[in-house]
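All protein chains but one are shown in place.
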Amino acid sequence: MRRSEPQLFVGGCDLFTRAHVIRWLSLAGSAIEENKDFLTQLDAAIGDAEHGISMARGFKKVVSQLPTMADKDIGSILKGTGMLLISSVGGASGALYGTLFVKAGNEASGKLMLDVSEMATVLKAGLAGIIERGRAQPGEKTMVDALSPYVEAFCRAGKGGASMAEALEQATVAAEQGVKDTIPMVAQKGRASYLAERSVGHQDPGATSMCLILKALAQAVS
Amino acid sequence: MRRSEPQLFVGGCDLFTRAHVIRWLSLAGSAIEENKDFLTQLDAAIGDAEHGISMARGFKKVVSQLPTMADKDIGSILKGTGMLLISSVGGASGALYGTLFVKAGNEASGKLMLDVSEMATVLKAGLAGIIERGRAQPGEKTMVDALSPYVEAFCRAGKGGASMAEALEQATVAAEQGVKDTIPMVAQKGRASYLAERSVGHQDPGATSMCLILKALAQAVS
Amino acid sequence: MKKLINRPEDVVRQSLEGMAAAHGDILKVHFEPNFVYRADAPVRNKVAIISGGGSGHEPMHGGFVGKGMLDAACPGEIFTSPTPDQMLEATRMVHGGSGVLNIVKNYAGDVMNFEMAAELALSEGLRVANVMIDDDVAVKDSLHTQGRRGVGTTILAEKICGAAADKGYDLKRLADLCRRVGTRGRSMGVALTSCTVPSRGVPTFDLGNSEMEIGIGIHGEPGRERRPLASADAIAETLVLSIVEDAAYERTVRDWDETKGSWVDVEIVSEPFMAGEPVLAFVNGMGGTPSSELYIVYRKVAEICEKKSLRIVRSLVGSYATSLEMQGCSVTLLKMDEETVNLWDAPVRTAALRWGV
Partner (left out) sequence: MKKLINRPEDVVRQSLEGMAAAHGDILKVHFEPNFVYRADAPVRNKVAIISGGGSGHEPMHGGFVGKGMLDAACPGEIFTSPTPDQMLEATRMVHGGSGVLNIVKNYAGDVMNFEMAAELALSEGLRVANVMIDDDVAVKDSLHTQGRRGVGTTILAEKICGAAADKGYDLKRLADLCRRVGTRGRSMGVALTSCTVPSRGVPTFDLGNSEMEIGIGIHGEPGRERRPLASADAIAETLVLSIVEDAAYERTVRDWDETKGSWVDVEIVSEPFMAGEPVLAFVNGMGGTPSSELYIVYRKVAEICEKKSLRIVRSLVGSYATSLEMQGCSVTLLKMDEETVNLWDAPVRTAALRWGV
């Protein structure tokens, strides 16, 4: 039951606007801040006990800069976010999240809104950036294991004609499953890989933070 | 009720022989070894937590050398003991006990046995050595507070005609009281003096080890 | 948490401020982005050497900035690799017209951030080479892991390459030397206690009173194995044997290809130690272990090396690559030759390593 031109309304459910981006980043910032200790604890088990601290530092910076970015195009907001994360998070996640946002931003360059298929392209560019930078394949117990099924589910839903909100919902479910799937995996990338079999049974911190950020995306349009 | 010439018998109760010296040092060694942890604990409270360890190291050395000293004169045995303590105990007590035994040994030079009055002279020489080396006066919460009343009581008993065994007994009681008297004292010499009023309420480790050694002296002739 | 700090979030900055105050004759500190650099930078016509990594490993790397070693060091947050803007600013500050060698410890974060930094510097027309150090034999597999961590050999490479840069090695030759040192060094570490990340406030891992963690890195990461606490001799033996009996180690690293203008994969191999070889033996403290204990370990390391016919021609004992206040140590053995021995002996003037000047 489609109304005449609902997708042209800024803030409508089938178009992702820059206001949505700002809302997303702000929600993501809150989610990271709330889960800071949890993420750090996950990192303590199989890493170096700072993932939450680092991500919170980065997103705090991003959130503080949102007002200065709000009137830019989506590409610029995403690239700006990427640059802020790159220069404030550090570690593997700083480089990876930074690359994700910069590459996604390149794809959204000049755009004031994205439809579902554009959104799919942007997400795919982000995923490709992470994989190029970090060289992790799905199944190696990294943030890719949350992002990759997410992007796949989003594209599948999009192709099936789902709305932006529906596609993001379905993608979020896939990301959540992806995070759970990291638990039995043997880490093969990043710091956790040094633990080899001892990494089994622990949830990957990067996949977890990725899922928090992706969940915020669905929330932002709901 | 005195028997005719009992004081001439080697091993008799009124003469202190080199066999007694050897027995004394051996008993003192055992007493120190048994009280090693206790002495160290006392030193931990107001010092540096090693008095028992250091004394045990020294007396172990002395006891191991007793067989080679047994046929020497009392002066040589005491001086030899002093030199062994000087080179193996270290710290304040190494210098002080070492000086005690060396000075006492000088006084007993060439002697094969000591009567009560000779014994008093030897003990006084030891005490004088400790005071010269360490400059502690009675009442400053040191080993002097055990040795000084001991020597005094011994001399008093000796002048009153007590036998060697009796004089040593009485002296031991005085030393034990002397140790107890250190508890309320404010330390004014050695490491404990840094604590000033905080040293009050603790028994001095050096006075305690001194008392153990002096107790062994009475045991050796009993 | 017992530390001589103020607010956890100020630890890195205030520690750098203290270094700047104490060592003005040797180094300066730039803030936002943070980096430590030689007081006399840039040195014209010398390849500049930059290293960096998470903080919490002091004196590595800021303590190695100065004549004969590093031109700049980029400290990240505690246990967090630095960010590309730090390296880029440092590169701009210290390059003397002959290019810049980045010495990078092999951690996902360090490698990626230094790669991004190199890309940025290259795009500004600066010549840059990144060489990765991956010497920690506790990590066995290169195919199914991030590869070996960079630990003790990093410092030895920094010293040796620093001297070579002083001697006029060009960027290519210096990068080759650095890679050679990297492939000739091997390390292994042990933790007796955990460290505590200041902003977290609790120990990163719990270790029982009679347990130790063997095969740790320098970030309070758990090691390969938890074992009952052993004697210094037994620990030294475990560490040295892990190093000496380690087989050839192959892996693929990413190098910048100047002609292609892109990253290319290169295969490199570390050959195992062989009897008769001259080595530098390095016993490193983790921050909370006094030097007296490190010498007890060194004593055994020397004994085992002799038994294994490895000739120790140079040695280093001290806390140089630390994990905050962790108790423990690591051992590094580095194959030496005449060139590297001479470079090792060359003058160095840094806050933490100094001789000949």
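We just call them A, B and C in the order they show up, numbering each chain from 1.
Quick note on the criterion: contacts are C-beta pairs under 8 Å (C-beta built on N, C-alpha and C of every residue); 3 or more make two chains touch, one makes a residue touch a chain.
Fair warning: this is a prediction, and the values are worked out from it, not measured in the lab.
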Chains in view that the hidden chain touches are B, C
Checked against the full complex, the residue among C:S270, C:S319 or C:T332 that touches the missing chain is C:S319
Contacting the left-out chain: of C:I49, C:I235, C:V253 or C:A346, that is C:I235
Listed in rising order, the subunit C residues that touch the chain left out are 2-7, 11, 14-19, 21-23, 55-56, 58-59, 63, 192-193, 209, 212, 229, 231-233, 235, 287-299, 302, 315, 317, 319, 322, 324-325, 327-329, 349, 352, 354-357
Omitted-chain footprint on subunit B covers residues 40, 44-50, 53-54, 57, 86-96, 98-99, 133-134, 186-191, 193-196, 198
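What we mean here is this: only the chains that are shown with their structure count from here on.
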Note: subunit C sits from subunit B at a C-alpha centroid distance in Å of 57
Separation of the C-alpha centres, subunit A versus subunit B, in whole Å, is 79
Expressed in whole Å, how far the mean CA point of subunit A lies from that of subunit C is 33
